[in-house]
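Please see the structure below; I have some questions.
Removed from the display is one protein chain of the complex; every other protein chain stays in position.
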Amino acid sequence: MTKQDALHPLQLRINGENYQLNVPANRTLVDVLRHDIGLTGTKETCSVGVCGACTVLVDGEMIASCITLAVTVFNAEITTIEGLDKDGPLHPVQESFINNGGFQCGACTSGQVLAAKSLLDHNPTPSEIEIKEWMMGNLCRCTGYYQIIESVVKAVASTRHHDNPNA
Amino acid sequence: MHDFTVHHPQSLQETLILLDRFGDAAQLIAGGTALMNFMKQSLLLPEHIINLQRVQGLQHIQSTKDEVRIGAMVKHREIEKSNLIQNEVPILASTYRRVATIRIRNMATIGGGLAHADPAQDPPSTLVALNARIRIASISGERTISIMDLFQNYYENSLMPGEMITEVIIPSMHSDTKSTYLKFLPRTADDYATVSVSLIATLNENIVRDVRIGLGAVAPTPIRATIAEETLKGHAISDELIQQASNSVAQQVDPLDDFRGSADYKRDMAIVFTKRALQQVLQGPS
Partner (left out) sequence: MKFAHEVLIDGSIDAIWNVLDDIPRAASCMPGVTEVIHTQDDEYQGVIQVQVGPMKFQLTGTVDVQRAPDTKSWTMKARAQDNRVNGGVQATINAMLTEQSSNVANLNVTADVQFLGRIGTLGQPLIKRKADQMIEAFTKNLQAAVELET
(Lines give C-alpha, C1' and ligand atoms only; values in the text may rest on other atoms or scores of the structure.)
Protein backbone atom coordinates (compact mmCIF):
# COMPACT_ATOMS: atom_id res chain seq x y z
CA MET A 1 0.00 0.00 0.00
CA THR A 2 1.30 3.43 -0.87
CA LYS A 3 0.39 6.98 -0.05
CA GLN A 4 -0.76 9.21 -2.82
CA ASP A 5 2.09 11.00 -4.58
CA ALA A 6 4.51 8.55 -2.97
CA LEU A 7 6.32 5.85 -4.86
CA HIS A 8 5.12 2.27 -4.79
CA PRO A 9 7.70 -0.48 -4.32
CA LEU A 10 7.67 -2.95 -7.18
CA GLN A 11 9.56 -6.17 -7.74
CA LEU A 12 9.55 -7.51 -11.25
CA ARG A 13 11.25 -10.46 -12.87
CA ILE A 14 11.85 -9.63 -16.50
CA ASN A 15 13.63 -11.88 -19.00
CA GLY A 16 15.09 -13.85 -16.11
CA GLU A 17 16.42 -10.85 -14.18
CA ASN A 18 15.11 -9.31 -10.98
CA TYR A 19 14.35 -5.61 -10.74
CA GLN A 20 13.64 -3.67 -7.56
CA LEU A 21 11.92 -0.43 -8.35
CA ASN A 22 9.97 2.39 -6.81
CA VAL A 23 7.40 3.72 -9.25
CA PRO A 24 4.33 5.94 -9.11
CA ALA A 25 1.26 3.79 -8.49
CA ASN A 26 -0.35 4.99 -11.71
CA ARG A 27 2.41 3.73 -14.02
CA THR A 28 1.37 1.30 -16.73
CA LEU A 29 3.56 -1.73 -17.27
CA VAL A 30 4.67 -0.48 -20.69
CA ASP A 31 5.85 2.78 -19.13
CA VAL A 32 7.79 0.96 -16.42
CA LEU A 33 9.45 -1.24 -19.04
CA ARG A 34 10.36 1.63 -21.34
CA HIS A 35 11.00 4.58 -19.05
CA ASP A 36 11.98 3.14 -15.69
CA ILE A 37 13.94 0.13 -16.92
CA GLY A 38 14.95 1.22 -20.42
CA LEU A 39 13.61 -1.82 -22.26
CA THR A 40 12.31 0.18 -25.19
CA GLY A 41 11.66 -2.82 -27.43
CA THR A 42 8.05 -2.88 -26.21
CA LYS A 43 6.04 -0.28 -28.15
CA GLU A 44 2.92 1.59 -27.14
CA THR A 45 0.67 2.31 -30.08
CA CYS A 46 -3.09 2.42 -29.53
CA SER A 47 -2.88 2.80 -25.71
CA VAL A 48 -6.30 1.18 -25.25
CA GLY A 49 -5.48 -2.53 -25.40
CA VAL A 50 -6.71 -3.11 -28.93
CA CYS A 51 -3.71 -3.18 -31.30
CA GLY A 52 -1.34 -5.70 -29.70
CA ALA A 53 1.84 -3.65 -30.19
CA CYS A 54 2.54 -3.51 -26.44
CA THR A 55 2.21 -7.28 -25.99
CA VAL A 56 4.44 -8.83 -23.38
CA LEU A 57 4.21 -12.31 -21.91
CA VAL A 58 3.36 -12.78 -18.25
CA ASP A 59 4.08 -16.35 -17.23
CA GLY A 60 4.00 -17.18 -20.93
CA GLU A 61 0.61 -15.61 -21.61
CA MET A 62 0.10 -12.50 -23.76
CA ILE A 63 -1.18 -9.38 -22.08
CA ALA A 64 -1.55 -5.74 -23.13
CA SER A 65 1.06 -3.85 -21.12
CA CYS A 66 -0.52 -0.47 -21.99
CA ILE A 67 -3.62 -1.20 -19.90
CA THR A 68 -1.85 -3.12 -17.15
CA LEU A 69 -1.12 -1.27 -13.94
CA ALA A 70 2.51 -2.20 -13.23
CA VAL A 71 2.00 -2.54 -9.48
CA THR A 72 -0.65 -5.21 -10.01
CA VAL A 73 1.93 -7.55 -11.59
CA PHE A 74 3.04 -9.86 -8.83
CA ASN A 75 5.17 -12.94 -8.56
CA ALA A 76 5.33 -13.40 -12.32
CA GLU A 77 7.91 -13.88 -15.04
CA ILE A 78 7.66 -11.21 -17.70
CA THR A 79 9.08 -11.80 -21.16
CA THR A 80 9.70 -8.85 -23.46
CA ILE A 81 11.15 -8.81 -26.96
CA GLU A 82 14.61 -8.26 -25.43
CA GLY A 83 14.29 -11.65 -23.74
CA LEU A 84 14.07 -13.65 -26.96
CA ASP A 85 17.69 -13.39 -28.09
CA LYS A 86 19.13 -13.01 -24.62
CA ASP A 87 21.16 -16.18 -24.91
CA GLY A 88 22.66 -15.28 -28.26
CA PRO A 89 20.96 -16.19 -31.51
CA LEU A 90 17.64 -14.71 -32.58
CA HIS A 91 14.50 -16.68 -31.87
CA PRO A 92 13.31 -18.67 -34.92
CA VAL A 93 10.27 -16.38 -35.10
CA GLN A 94 12.56 -13.33 -35.29
CA GLU A 95 14.69 -14.98 -37.99
CA SER A 96 11.58 -15.78 -39.95
CA PHE A 97 10.17 -12.24 -39.72
CA ILE A 98 13.51 -10.93 -41.09
CA ASN A 99 13.71 -13.50 -43.86
CA ASN A 100 10.08 -13.19 -44.96
CA GLY A 101 9.49 -9.44 -44.82
CA GLY A 102 7.27 -9.74 -41.75
CA PHE A 103 7.68 -6.07 -40.86
CA GLN A 104 8.18 -2.64 -42.39
CA CYS A 105 7.91 0.27 -39.94
CA GLY A 106 8.42 -2.00 -36.92
CA ALA A 107 5.89 -0.43 -34.57
CA CYS A 108 3.86 -3.62 -34.29
CA THR A 109 6.75 -6.07 -34.68
CA SER A 110 7.67 -6.72 -31.04
CA GLY A 111 4.06 -7.56 -30.33
CA GLN A 112 3.74 -9.72 -33.45
CA VAL A 113 6.88 -11.68 -32.62
CA LEU A 114 5.91 -12.24 -28.99
CA ALA A 115 2.40 -13.29 -30.04
CA ALA A 116 3.87 -15.79 -32.50
CA LYS A 117 6.36 -17.07 -29.91
CA SER A 118 3.53 -17.53 -27.43
CA LEU A 119 1.54 -19.44 -30.05
CA LEU A 120 4.45 -21.79 -30.80
CA ASP A 121 5.05 -22.33 -27.08
CA HIS A 122 1.41 -23.40 -26.67
CA ASN A 123 1.09 -25.22 -29.98
CA PRO A 124 4.31 -26.04 -31.86
CA THR A 125 2.46 -27.11 -35.01
CA PRO A 126 -0.40 -24.67 -35.61
CA SER A 127 -2.33 -24.74 -38.87
CA GLU A 128 -2.58 -21.56 -40.93
CA ILE A 129 -6.12 -21.04 -39.62
CA GLU A 130 -4.90 -21.41 -36.05
CA ILE A 131 -2.13 -18.91 -36.78
CA LYS A 132 -4.65 -16.40 -38.17
CA GLU A 133 -6.97 -16.86 -35.21
CA TRP A 134 -4.15 -16.40 -32.74
CA MET A 135 -2.54 -13.41 -34.50
CA MET A 136 -5.93 -11.72 -35.13
CA GLY A 137 -5.40 -9.28 -32.26
CA ASN A 138 -2.10 -7.87 -33.55
CA LEU A 139 -2.72 -5.05 -35.97
CA CYS A 140 -0.28 -4.02 -38.69
CA ARG A 141 -0.69 -1.01 -40.93
CA CYS A 142 2.19 -1.78 -43.32
CA THR A 143 2.43 -5.37 -44.47
CA GLY A 144 -1.14 -6.28 -45.24
CA TYR A 145 -0.60 -9.32 -42.99
CA TYR A 146 0.36 -11.82 -45.71
CA GLN A 147 4.07 -11.60 -44.89
CA ILE A 148 3.33 -11.86 -41.18
CA ILE A 149 1.32 -15.05 -41.62
CA GLU A 150 4.02 -16.36 -43.93
CA SER A 151 6.69 -15.51 -41.36
CA VAL A 152 4.87 -17.50 -38.70
CA VAL A 153 4.15 -20.41 -41.08
CA LYS A 154 7.83 -20.58 -42.00
CA ALA A 155 8.92 -20.24 -38.37
CA VAL A 156 6.79 -23.28 -37.61
CA ALA A 157 8.46 -25.16 -40.45
CA SER A 158 11.95 -24.11 -39.32
CA THR A 159 11.41 -25.09 -35.69
CA ARG A 160 10.06 -28.47 -36.77
CA HIS A 161 13.10 -28.94 -38.95
CA HIS A 162 15.27 -27.81 -36.09
CA ASP A 163 13.68 -30.24 -33.66
CA ASN A 164 14.07 -33.13 -36.03
CA PRO A 165 17.08 -32.68 -38.33
CA ASN A 166 16.12 -35.81 -40.25
CA ALA A 167 12.68 -34.57 -41.15
CA MET B 1 -3.50 9.08 -15.36
CA HIS B 2 -4.38 10.81 -12.09
CA ASP B 3 -2.73 9.95 -8.77
CA PHE B 4 -4.20 7.20 -6.64
CA THR B 5 -3.25 4.82 -3.89
CA VAL B 6 -3.15 1.09 -4.61
CA HIS B 7 -4.07 -1.50 -1.99
CA HIS B 8 -3.26 -5.19 -2.24
CA PRO B 9 -5.58 -7.13 0.09
CA GLN B 10 -4.89 -10.86 0.47
CA SER B 11 -8.32 -11.98 1.62
CA LEU B 12 -11.93 -11.25 0.79
CA GLN B 13 -12.52 -9.93 4.30
CA GLU B 14 -9.63 -7.50 3.96
CA THR B 15 -11.00 -6.38 0.59
CA LEU B 16 -14.48 -5.79 1.97
CA ILE B 17 -13.10 -3.74 4.86
CA LEU B 18 -11.20 -1.50 2.41
CA LEU B 19 -14.27 -1.21 0.20
CA ASP B 20 -16.38 -0.22 3.19
CA ARG B 21 -13.78 2.27 4.40
CA PHE B 22 -13.24 4.10 1.11
CA GLY B 23 -16.74 3.80 -0.36
CA ASP B 24 -17.18 5.87 -3.49
CA ALA B 25 -13.53 6.93 -3.48
CA ALA B 26 -12.39 3.40 -4.31
CA GLN B 27 -12.55 1.22 -7.39
CA LEU B 28 -11.80 -2.48 -7.47
CA ILE B 29 -9.37 -3.58 -10.16
CA ALA B 30 -9.68 -7.14 -11.45
CA GLY B 31 -8.32 -7.59 -14.99
CA GLY B 32 -8.33 -3.83 -15.45
CA THR B 33 -9.25 -3.89 -19.13
CA ALA B 34 -12.28 -1.63 -18.64
CA LEU B 35 -11.14 0.38 -15.62
CA MET B 36 -7.77 1.32 -17.09
CA ASN B 37 -9.38 2.74 -20.22
CA PHE B 38 -11.90 4.72 -18.16
CA MET B 39 -9.09 6.12 -16.03
CA LYS B 40 -6.88 6.91 -19.01
CA GLN B 41 -9.73 9.01 -20.40
CA SER B 42 -10.23 10.64 -16.98
CA LEU B 43 -13.80 9.34 -16.95
CA LEU B 44 -13.12 7.67 -13.61
CA LEU B 45 -10.84 9.25 -11.02
CA PRO B 46 -10.82 6.98 -7.95
CA GLU B 47 -8.51 7.99 -5.10
CA HIS B 48 -8.06 4.36 -4.08
CA ILE B 49 -7.61 1.29 -6.19
CA ILE B 50 -8.15 -2.07 -4.54
CA ASN B 51 -6.25 -4.76 -6.41
CA LEU B 52 -8.04 -8.12 -6.39
CA GLN B 53 -5.23 -10.13 -7.99
CA ARG B 54 -3.81 -11.40 -4.71
CA VAL B 55 -7.12 -12.14 -2.99
CA GLN B 56 -7.46 -15.83 -2.15
CA GLY B 57 -10.63 -17.73 -2.88
CA LEU B 58 -11.86 -16.02 -6.05
CA GLN B 59 -10.07 -18.21 -8.62
CA HIS B 60 -12.04 -21.47 -8.62
CA ILE B 61 -14.02 -23.35 -11.25
CA GLN B 62 -15.98 -26.10 -9.49
CA SER B 63 -18.95 -28.24 -10.26
CA THR B 64 -21.45 -30.06 -8.12
CA LYS B 65 -24.36 -32.20 -9.26
CA ASP B 66 -26.58 -29.19 -9.88
CA GLU B 67 -24.34 -26.28 -10.70
CA VAL B 68 -21.03 -24.88 -11.82
CA ARG B 69 -19.42 -22.21 -9.65
CA ILE B 70 -16.90 -19.78 -11.06
CA GLY B 71 -14.88 -17.43 -8.84
CA ALA B 72 -15.07 -13.76 -9.73
CA MET B 73 -11.37 -13.52 -10.59
CA VAL B 74 -11.36 -16.37 -13.11
CA LYS B 75 -10.13 -15.02 -16.43
CA HIS B 76 -12.09 -15.22 -19.67
CA ARG B 77 -9.38 -17.37 -21.20
CA GLU B 78 -9.54 -19.86 -18.32
CA ILE B 79 -13.30 -20.26 -18.79
CA GLU B 80 -12.85 -20.77 -22.51
CA LYS B 81 -10.15 -23.42 -21.97
CA SER B 82 -11.65 -25.18 -18.95
CA ASN B 83 -12.46 -28.83 -19.66
CA LEU B 84 -15.05 -28.75 -16.91
CA ILE B 85 -16.89 -25.84 -18.54
CA GLN B 86 -16.49 -27.20 -22.06
CA ASN B 87 -18.15 -30.42 -20.88
CA GLU B 88 -20.81 -29.08 -18.55
CA VAL B 89 -21.72 -25.68 -20.00
CA PRO B 90 -20.32 -25.71 -23.55
CA ILE B 91 -22.12 -22.52 -24.57
CA LEU B 92 -20.25 -20.64 -21.85
CA ALA B 93 -16.86 -21.73 -23.16
CA SER B 94 -17.82 -20.87 -26.73
CA THR B 95 -19.21 -17.47 -25.66
CA TYR B 96 -16.11 -16.46 -23.72
CA ARG B 97 -14.03 -17.55 -26.70
CA ARG B 98 -15.67 -14.79 -28.75
CA VAL B 99 -14.65 -11.93 -26.46
CA ALA B 100 -12.14 -9.47 -27.98
CA THR B 101 -8.66 -10.99 -28.40
CA ILE B 102 -6.69 -13.68 -26.57
CA ARG B 103 -4.65 -10.91 -24.95
CA ILE B 104 -7.74 -9.30 -23.45
CA ARG B 105 -9.14 -12.70 -22.45
CA ASN B 106 -5.89 -13.39 -20.59
CA MET B 107 -6.60 -10.29 -18.49
CA ALA B 108 -10.37 -9.73 -18.16
CA THR B 109 -12.21 -11.64 -15.43
CA ILE B 110 -15.78 -12.94 -15.20
CA GLY B 111 -16.59 -10.78 -12.18
CA GLY B 112 -14.98 -7.64 -13.57
CA GLY B 113 -16.74 -8.06 -16.90
CA LEU B 114 -20.15 -8.43 -15.25
CA ALA B 115 -19.61 -5.48 -12.92
CA HIS B 116 -18.77 -3.40 -16.02
CA ALA B 117 -22.35 -4.09 -17.20
CA ASP B 118 -21.84 -3.22 -20.84
CA PRO B 119 -24.80 -4.84 -22.65
CA ALA B 120 -22.71 -5.25 -25.82
CA GLN B 121 -20.34 -7.72 -24.16
CA ASP B 122 -20.64 -11.38 -25.11
CA PRO B 123 -21.05 -13.15 -21.74
CA PRO B 124 -24.14 -11.33 -20.38
CA SER B 125 -26.64 -12.65 -22.94
CA THR B 126 -25.39 -16.21 -22.45
CA LEU B 127 -25.38 -15.96 -18.65
CA VAL B 128 -28.89 -14.53 -18.82
CA ALA B 129 -30.03 -17.49 -20.95
CA LEU B 130 -28.32 -19.85 -18.48
CA ASN B 131 -30.26 -18.35 -15.54
CA ALA B 132 -26.97 -17.65 -13.79
CA ARG B 133 -26.94 -16.27 -10.27
CA ILE B 134 -24.47 -13.77 -8.92
CA ARG B 135 -23.04 -14.06 -5.44
CA ILE B 136 -22.33 -10.70 -3.86
CA ALA B 137 -20.44 -9.94 -0.65
CA SER B 138 -20.12 -6.89 1.55
CA ILE B 139 -18.83 -6.33 5.05
CA SER B 140 -22.33 -6.90 6.38
CA GLY B 141 -22.92 -10.22 4.67
CA GLU B 142 -23.72 -12.01 1.45
CA ARG B 143 -26.58 -12.20 -0.99
CA THR B 144 -27.22 -14.04 -4.22
CA ILE B 145 -29.24 -12.47 -7.01
CA SER B 146 -30.46 -13.51 -10.42
CA ILE B 147 -28.22 -12.15 -13.15
CA MET B 148 -31.26 -10.34 -14.58
CA ASP B 149 -31.26 -8.21 -11.45
CA LEU B 150 -27.59 -7.29 -11.81
CA PHE B 151 -27.90 -5.22 -14.98
CA GLN B 152 -29.65 -1.86 -14.60
CA ASN B 153 -28.64 0.31 -17.53
CA TYR B 154 -25.64 0.99 -19.76
CA TYR B 155 -22.59 0.37 -17.53
CA GLU B 156 -24.85 0.36 -14.48
CA ASN B 157 -25.06 -2.61 -12.14
CA SER B 158 -27.17 -3.02 -9.03
CA LEU B 159 -24.27 -3.43 -6.60
CA MET B 160 -24.62 -1.27 -3.51
CA PRO B 161 -21.67 0.73 -2.19
CA GLY B 162 -19.33 -1.67 -0.39
CA GLU B 163 -20.50 -4.71 -2.37
CA MET B 164 -18.54 -6.84 -4.80
CA ILE B 165 -19.21 -9.89 -6.98
CA THR B 166 -17.52 -12.98 -5.57
CA GLU B 167 -18.90 -15.85 -7.62
CA VAL B 168 -21.07 -16.72 -10.61
CA ILE B 169 -23.30 -19.76 -10.17
CA ILE B 170 -24.59 -21.54 -13.25
CA PRO B 171 -27.23 -24.26 -13.09
CA SER B 172 -25.99 -27.40 -14.85
CA MET B 173 -27.29 -28.02 -18.34
CA HIS B 174 -29.12 -31.28 -18.97
CA SER B 175 -27.24 -33.62 -21.23
CA ASP B 176 -30.02 -33.42 -23.83
CA THR B 177 -29.96 -29.62 -23.89
CA LYS B 178 -28.69 -27.98 -27.04
CA SER B 179 -27.27 -24.49 -27.27
CA THR B 180 -25.56 -21.95 -29.48
CA TYR B 181 -24.07 -18.48 -29.26
CA LEU B 182 -24.25 -16.36 -32.41
CA LYS B 183 -22.42 -13.05 -32.65
CA PHE B 184 -23.00 -10.73 -35.58
CA LEU B 185 -19.70 -9.05 -36.43
CA PRO B 186 -19.87 -6.99 -39.61
CA ARG B 187 -16.65 -5.10 -38.82
CA THR B 188 -13.68 -6.88 -37.24
CA ALA B 189 -13.29 -10.23 -35.51
CA ASP B 190 -12.35 -8.65 -32.17
CA ASP B 191 -15.23 -6.15 -32.08
CA TYR B 192 -18.21 -5.99 -29.76
CA ALA B 193 -21.29 -7.63 -31.22
CA THR B 194 -23.67 -5.62 -33.37
CA VAL B 195 -26.27 -8.12 -32.18
CA SER B 196 -25.74 -11.37 -30.26
CA VAL B 197 -28.05 -14.28 -29.52
CA SER B 198 -27.61 -16.97 -26.87
CA LEU B 199 -29.99 -19.88 -27.26
CA ILE B 200 -30.51 -22.86 -24.98
CA ALA B 201 -33.21 -25.41 -25.80
CA THR B 202 -34.43 -28.85 -24.79
CA LEU B 203 -36.52 -30.84 -27.22
CA ASN B 204 -38.86 -33.75 -26.79
CA GLU B 205 -38.98 -35.34 -30.21
CA ASN B 206 -40.30 -32.47 -32.31
CA ILE B 207 -41.71 -30.46 -29.41
CA VAL B 208 -39.86 -27.58 -27.78
CA ARG B 209 -39.84 -28.56 -24.15
CA ASP B 210 -37.85 -25.64 -22.83
CA VAL B 211 -36.14 -22.69 -24.49
CA ARG B 212 -34.28 -19.66 -23.23
CA ILE B 213 -33.09 -16.87 -25.49
CA GLY B 214 -30.71 -14.13 -24.35
CA LEU B 215 -30.07 -11.11 -26.57
CA GLY B 216 -27.04 -8.85 -26.32
CA ALA B 217 -26.20 -5.38 -27.68
CA VAL B 218 -29.84 -4.56 -28.39
CA ALA B 219 -30.95 -2.73 -25.23
CA PRO B 220 -29.56 -0.92 -22.17
CA THR B 221 -29.15 -4.36 -20.54
CA PRO B 222 -28.98 -7.91 -21.88
CA ILE B 223 -32.55 -9.15 -22.27
CA ARG B 224 -34.49 -12.39 -22.49
CA ALA B 225 -36.66 -12.78 -25.59
CA THR B 226 -39.59 -13.89 -23.47
CA ILE B 227 -42.26 -13.51 -26.16
CA ALA B 228 -40.29 -15.76 -28.50
CA GLU B 229 -39.74 -18.25 -25.69
CA GLU B 230 -43.47 -18.44 -24.93
CA THR B 231 -44.26 -18.71 -28.63
CA LEU B 232 -42.02 -21.76 -28.92
CA LYS B 233 -42.62 -23.61 -25.66
CA GLY B 234 -44.79 -26.71 -25.96
CA HIS B 235 -45.15 -26.38 -29.72
CA ALA B 236 -44.02 -28.55 -32.59
CA ILE B 237 -41.07 -27.13 -34.50
CA SER B 238 -41.92 -25.72 -37.90
CA ASP B 239 -40.54 -23.02 -40.19
CA GLU B 240 -43.61 -20.91 -39.44
CA LEU B 241 -43.17 -21.24 -35.68
CA ILE B 242 -39.50 -20.25 -35.90
CA GLN B 243 -40.34 -17.25 -38.08
CA GLN B 244 -43.11 -16.15 -35.75
CA ALA B 245 -40.87 -16.46 -32.69
CA SER B 246 -38.02 -14.62 -34.40
CA ASN B 247 -40.25 -11.78 -35.53
CA SER B 248 -41.40 -11.23 -31.97
CA VAL B 249 -37.95 -10.12 -30.78
CA ALA B 250 -38.43 -6.85 -32.68
CA GLN B 251 -40.97 -5.86 -30.01
CA GLN B 252 -38.55 -6.49 -27.19
CA VAL B 253 -35.30 -4.97 -28.41
CA ASP B 254 -34.45 -1.29 -27.95
CA PRO B 255 -31.12 -0.77 -29.70
CA LEU B 256 -28.97 2.36 -30.09
CA ASP B 257 -27.97 3.96 -33.37
CA ASP B 258 -24.20 3.77 -33.49
CA PHE B 259 -21.28 3.01 -35.79
CA ARG B 260 -22.14 -0.69 -35.62
CA GLY B 261 -25.47 -0.02 -37.26
CA SER B 262 -28.69 1.95 -36.98
CA ALA B 263 -31.31 0.96 -34.44
CA ASP B 264 -33.57 -0.25 -37.28
CA TYR B 265 -30.81 -2.36 -38.76
CA LYS B 266 -30.01 -3.92 -35.40
CA ARG B 267 -33.69 -4.67 -34.84
CA ASP B 268 -33.79 -6.48 -38.18
CA MET B 269 -30.56 -8.30 -37.41
CA ALA B 270 -31.92 -9.40 -34.03
CA ILE B 271 -34.72 -11.15 -35.94
CA VAL B 272 -32.32 -12.66 -38.46
CA PHE B 273 -29.86 -13.95 -35.87
CA THR B 274 -32.58 -15.29 -33.57
CA LYS B 275 -33.94 -17.19 -36.55
CA ARG B 276 -30.52 -18.57 -37.46
CA ALA B 277 -29.91 -19.66 -33.86
CA LEU B 278 -33.32 -21.36 -33.73
CA GLN B 279 -32.78 -23.09 -37.06
CA GLN B 280 -29.38 -24.30 -35.96
CA VAL B 281 -30.49 -25.62 -32.59
CA LEU B 282 -34.06 -26.77 -33.29
CA GLN B 283 -33.67 -28.00 -36.86
CA GLY B 284 -29.99 -28.82 -37.08
CA PRO B 285 -28.46 -32.29 -36.75
CA SER B 286 -28.88 -33.62 -33.24
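Before moving on, here are some points about what is shown:
Here the chain labels run A and B in written order, and each chain numbers its own residues starting at 1.
The rule is simple: a residue touches a chain if its C-beta (ideal position, glycine included) is under 8 Å from a C-beta of that chain, and two chains touch if they have at least 3 such contacts.
All values derive from a computational prediction rather than experimental measurement.
Shown chains touched by the undisplayed chain in the intact complex: B. For the options B:L45, B:M160, B:A189 or B:I207, the residue in contact with the chain missing from this view is B:L45. Annotation for chain B: contacts to the undisplayed chain at residues 27, 38, 41-45, 116-117, 153-157, 220, 256-258.
What we mean here is this: only the chains that are shown with their structure count from here on.
Separation between the centroids of chain A and chain B, computed from CA atoms only, is 29 Å. Of all residues in chain A, those touching chain B in their complex are 1-5, 8, 24-26, 28, 47-50, 52, 55, 58, 61-64, 67-69, 71-72, 74, 115, 134, 136-137.
Considering their complex, residues 1-8, 29, 32-33, 36-37, 40, 47, 49, 51, 53-54, 77, 100-104, 106-107, 189-190 of chain B touch chain A.
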